[in-house]
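Removed: one protein chain of the complex. Kept in place: all other protein chains.
In this document, chain identifiers A, B, C and D correspond to the written order of the chains, with residue numbering beginning at 1 in each.
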Amino acid sequence: MTSTTGTAPAVTTTTPAPAPARVRRPRRWYRLVSPIALVVLWEAGSRTGVLPDDKVPAPSVVVRTGWRLATEGALTDHLVASLTRAAVGLLIGGVLAVALGAAAALLRLGDNVIDPPVQMARMLPHLGLVPLLIIWVGIGEELKISLVALGSFFPLYFNTYAGIRDIDQRLVEAAKTCGLGQWQRLRHVVLPGALPSLFLGLRLAIGAAWLSLVVGEQVNAQTGIGFLMMEAREFAQTDVVVFGLLVYALLGLLSDVLIRTAERRTLAWRRGLQAT
Amino acid sequence: MTSTTGTAPAVTTTTPAPAPARVRRPRRWYRLVSPIALVVLWEAGSRTGVLPDDKVPAPSVVVRTGWRLATEGALTDHLVASLTRAAVGLLIGGVLAVALGAAAALLRLGDNVIDPPVQMARMLPHLGLVPLLIIWVGIGEELKISLVALGSFFPLYFNTYAGIRDIDQRLVEAAKTCGLGQWQRLRHVVLPGALPSLFLGLRLAIGAAWLSLVVGEQVNAQTGIGFLMMEAREFAQTDVVVFGLLVYALLGLLSDVLIRTAERRTLAWRRGLQAT
Amino acid sequence: GEEGAGTSAAPGKLRIGYQRFGGLSLSKARGDAPGAEWSLFESGPALTEALKAGAIDIGQVGEAPPIFAAAGKIDFKIIGTSEPVPQGEAVLVKSAKGFKSFADLKGKTVALNKGSNVNWLLVKLLEQSGLAIDDINVKYLKPAEGRPAFDNDQVDAWIIWDPYFALAEQPGVQILADATNLANNREYILAAPDAVTGKADLISEFLGRYRATTDWGIANADERAKILAPELKIDEPTTKRALARSAKPLAPVTADVGAELQTIADGFTKLGLIPVEVDMKARIDEQFNEAFL
Amino acid sequence: MATRSASNLTVRVTGLRRAFGGTVVLDGADLTVGRGEVVALLGGSGSGKSTLLRALAGLDPDATGDIEVPEHFGVVFQEHRLLPWKRVADNVALGLTGADTRGRALAALAEVGLGDRGDSWPAELSGGQAQRVAVARALVREPELLLLDEPFGALDALTRLRMQQLLERLRQRHGFAALLVTHDVDEALLLADRALVLDGGRIAEEIAVSLPRPRHQDDPGFGGLRRHLLDRLGVPAAG
Partner (left out) sequence: MATRSASNLTVRVTGLRRAFGGTVVLDGADLTVGRGEVVALLGGSGSGKSTLLRALAGLDPDATGDIEVPEHFGVVFQEHRLLPWKRVADNVALGLTGADTRGRALAALAEVGLGDRGDSWPAELSGGQAQRVAVARALVREPELLLLDEPFGALDALTRLRMQQLLERLRQRHGFAALLVTHDVDEALLLADRALVLDGGRIAEEIAVSLPRPRHQDDPGFGGLRRHLLDRLGVPAAG
């Protein structure tokens, strides 16, 4: 039993008054500490021979390779090519995913018609689909874009679906009684309610888009980061492969920063929920 | 202005009394209609020549191929091999993902130390990592399992992170005042609160595990569905490729059914939130 | 060099990397090396990757992978080769299109795998027909993607090697040219340097048997096809046709072989396929030649 | 209640039934609200008041019976149900049509004493403030009928009084009808023309409150009615 018979005040908290304008800003540079530490450790490992050079090149070597590619080679062209493909594919896949995910989540008919085929399709491996896609869309840019669209579709679809299903129905009811029609409810309740989930889906979709692109850029491509890296792999140029991986890592960090910023903007209302 | 001056009762609803024991069971077989319709359409297309046989084999042909593989070949061996790899990899990747995701979501330090490297790593393409993984873990089963673990890590990590961050802090406070310690809060508030998100992550992780396995089963493998399909692809055996895709589709459906069942069991409390 | 992490093969065990259609497949199917550990690779570059990681001791590849591996500073020795296999790679077209020679492909799309033996064949074909690379529209496709593209007329010609070559020889498909008089298209046996020193006995013992098996296979083409068809998952007639032109006796490595490889490597350097000049001659290791004599 | 379409009625409910699983909550409840009439609905905790209101608002597809309500009505739910992602003013303006929606929303906020909180997030409001925003959201629409589920439950005595006066004032101005769920017998007697007691799934008691307005707790007749209602609700007379 919890009945306590201790004497008087047991827990004392004394909090000094804060400085007048204490603003708690998230210290973002903290987030850079561990990536930098990783790189430093890696370089140290290479210098001391713990990581033999013939197995993994040192970061300095990789950076030099990157510099060479950037100046001599057409690194920016490769990047632009990949970014274009990723953006177009993401746009197509994303729009489809949000539309179909919303239809499946909102309508009983949609759920029965759309969801089962999607559940079937979600595990189809890209590599296995390539021959069929070649037949359907050819070996041009369409193929790469289709693969990206496919890859980004699933995380966004599932997160849209779950995000909408998780919306507090009491809020939807309240919106109904405020006279909001189907579309206005979508705009004012469903969309903002599912937004955190959509952001998460976007995060995963961006990753999936890049991964799919690597597969796509192995087929009849002369440009793209995936092409660059996989060709280097064929030609046993480990430094270029690792540089390619580094580019992907930076793209990952960059997209994280962008999405975090977008989240901070659009999900400002959640800070109140969390802080107090 | 909405001030209405219409006459008396404007909206009339007459709902007849329901039959005494009207139980609204979700009619699950509905979900089978559209997959079956797809297959029927496909077969019809093949029969009528709309889908030429040399482009996509008819479902009947594919099923016959499957039957041949199952009886002559070692289809079950392949399946078991793949399932084992997927399960082990998923287990390792999943446990890591949930642990690290929880640490990053719950602890400020964890967020600063764990999250940035994860954000960097999430876009690293499997195909590009294979050469490095070969150096680190060799070309045996470890390679395949590592790839599966890697692939399944990210969706689960992100969903764990988001699921925990989205938990209503007011409930956490309530649990605190009920005298729950750190661990008990994890068990009674954080885990159940993040569970819907974890399920979604699991769904995506299962898909990612299979996709990664296809890449892994291309390196020094003699068994596995991915191996089977990619080999058939090399030798242009479209019927086997399509059969492989069909197996993936069925695995997708099956895992969906399993997860739906698990969700229904563990998330029973949400039905009330949605229905009323 | 040291053992790659995670590959803890017993020191007395030979670790062999092979490709499905390579000559080693027969050796494996016949059980030539009962104590060995066999690893299957989907391509030559994948095999040299494993060689670099120290995951295998020896392996067999076509003529391009050794050059790229050398350019990638992978440490290995070339310890054996095969007789030339010029008929093992060819330019395929649909006969309905009426091409008569490679020169007719001017302005057409040609698919091939970048950086493999057929890439060298393309160089020689262009040279022979007096065309420049820009005169044709090159599409770089891997074998598995080249086939559907070729079948569905998304490319006019496909330069490909066996067994994809044999598989693609369907009715209506015509061989426009093969590598005869253009390229030797040999196979090469590569070994890790530490295996060359540490497992020399195992290697020479195995190479002896490998050679015998290869010779047996050439002498008994029917039986060889019967053994390999299920292994390759290709029907027997196709297997037989492919093996008949592509399975050649093993041969010792000589300075001439080194020079031949060097020519290809220099050609690749000129094409920009590899960023540096490499010394292929230095990779030749003649110490196991006895096994092939 | 026999005449089908008496035009002096705003709400007519006949035979309203609702069961959750095996538990019957509403068991054929009948109810009317006249045009411009304020009806108070009293009843024990869990007696089905909120369930009845949800059914009237057309939010409960599983409720059966005849329900007639006007097309334009406003609802204040027992919980505030503000959209957490919209600032207070936008919550009030939600779905509002016509000119200067923001201005009207801010005016409504001012009327509930929160004119300066239009830019706050709902999560930043106190319990009573959130409830008042919900009331403002319903009032700003100037509906024919208001369904109010304990709209003043979280308010202190002064604010509650002000809100009651506001409701009275607006009702006189716009003439809307209201069905007011309340736990406060005094509040029912101050505001309502009629008080209903929900019990056993039906309207078990109906009391016309014919005190002159403006009313006050100390008015003669008030005490008697209060005692009567409290008796009906089972509250004993002396501690």
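By definition in this document, a contact is a pair of C-beta atoms (placed from the backbone, for glycine too) under 8 Å apart; a residue touches a chain by one contact, two chains touch by 3 or more.
All figures in this text were calculated on a predicted structure; none of them were measured in a lab.
Specify the residue from the set D:Leu155, D:Leu180, D:Ala195 or D:Leu225 that touches the hidden chain.
Final answer for the missing-chain contact: D:Leu155.
Of the listed residues D:Val185, D:Ile207 or D:Leu225, which contacts the missing chain in the full complex?
Hidden-chain contact among the options goes to D:Val185.
Out of B:Val39, B:Val63, B:Leu171 or B:Leu254, which touches the unshown chain?
Within the whole complex, the residue contacting the unshown chain is B:Leu171.
So that we can see where the missing chain sits, which residues of subunit D does it touch?
That gives, for subunit D, the contact residues 20, 42-47, 49-50, 78-79, 113, 124-129, 132, 149-150, 153-161, 183-185, 214-216, 218, 230, 233-236, 238-239.
Quickly run down the residues of subunit B that touch the omitted chain.
So the residues of subunit B touching the unseen chain are 170-171, 173-180, 184, 188-189, 192-193, 195, 267-270, 272-273, 276.
Convention: only the chains that are shown with their structure count from here on.
Hey, how far is the Cα centre of subunit A from the one of subunit B, in Å?
Centre separation, subunit A to subunit B: 17 Å.
Distance from the CA centroid of subunit C to that of subunit D, rounded to the nearest Å?
84
Roughly how far is subunit A from subunit D, centre to centre by C-alpha average, rounded to an integer in Å?
Taking the average C-alpha coordinate of subunit A and of subunit D, the gap between them is 47 Å.
Would you pick out the residues of subunit D that each touch at least 2 other chains?
54, 58, 72, 97, 141
Identify all positions of subunit A at which a residue touches two or more other chains, and write them in rising order.
Within subunit A, the residues that touch at least two other chains are 55, 130-131, 135, 179, 218, 233, 238, 273, 276.
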